[in-house]
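Here is the structure we will look at.
Heads up, one of the protein chains got dropped from this complex, but the rest are sitting where they should.
And then chain A:
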Amino acid sequence: MIPLPYYLIASTALLSVGIFGVLTRKHVIQILLSVELILNAVTINFVAFSLYIIPERPIGQVFAIFVITFAAAKVGVGLAIILAIYKSLRTANIEDIRLLKW
């Protein structure tokens, strides 16, 4: 078997890439894509811990299913918010959305 830290380092790398995307991208949908990367990194960790630490009970996999459900709900609500913003502001660029910015 592949040692557990390999999976942990790979998922940390994926998470870092996602953080980079959230910090640099300007379009709201691309930020949503970066958040998907972060959630996937978390899921990899859950499944890896599930196999390597308690293989007799797939608790980590059950939590991974919860994370995937959460991601689906998040994308639905997120896109609805983006659509509402687009309707009123005619833009999806994060720089132009500053109604709450002092």
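We take it that contacts are C-beta pairs under 8 Å (C-beta built on N, C-alpha and C of every residue); 3 or more make two chains touch, one makes a residue touch a chain; residues count from 1.
Everything that follows uses one rule, which is that contacts and distances are computed from a predicted model.
Going by UniProt, what is the name of the one chain that was not included in the view, given "NADH-quinone oxidoreductase subunit J", "Two-component system response regulator", "Aldehyde dehydrogenase iron-sulfur subunit" or "Roadblock/LAMTOR2 domain-containing protein"?
The chain we cannot see is recorded in UniProt as "NADH-quinone oxidoreductase subunit J".
Extract the touching residues of chain A with respect to the undisplayed chain.
Chain A touches the missing chain through residues 1-10, 12-21, 23-27, 29-30, 32-34, 36-37, 40, 43-44, 47-48, 50-59, 61-62, 64-66, 68-77, 79-84, 86-88, 92.
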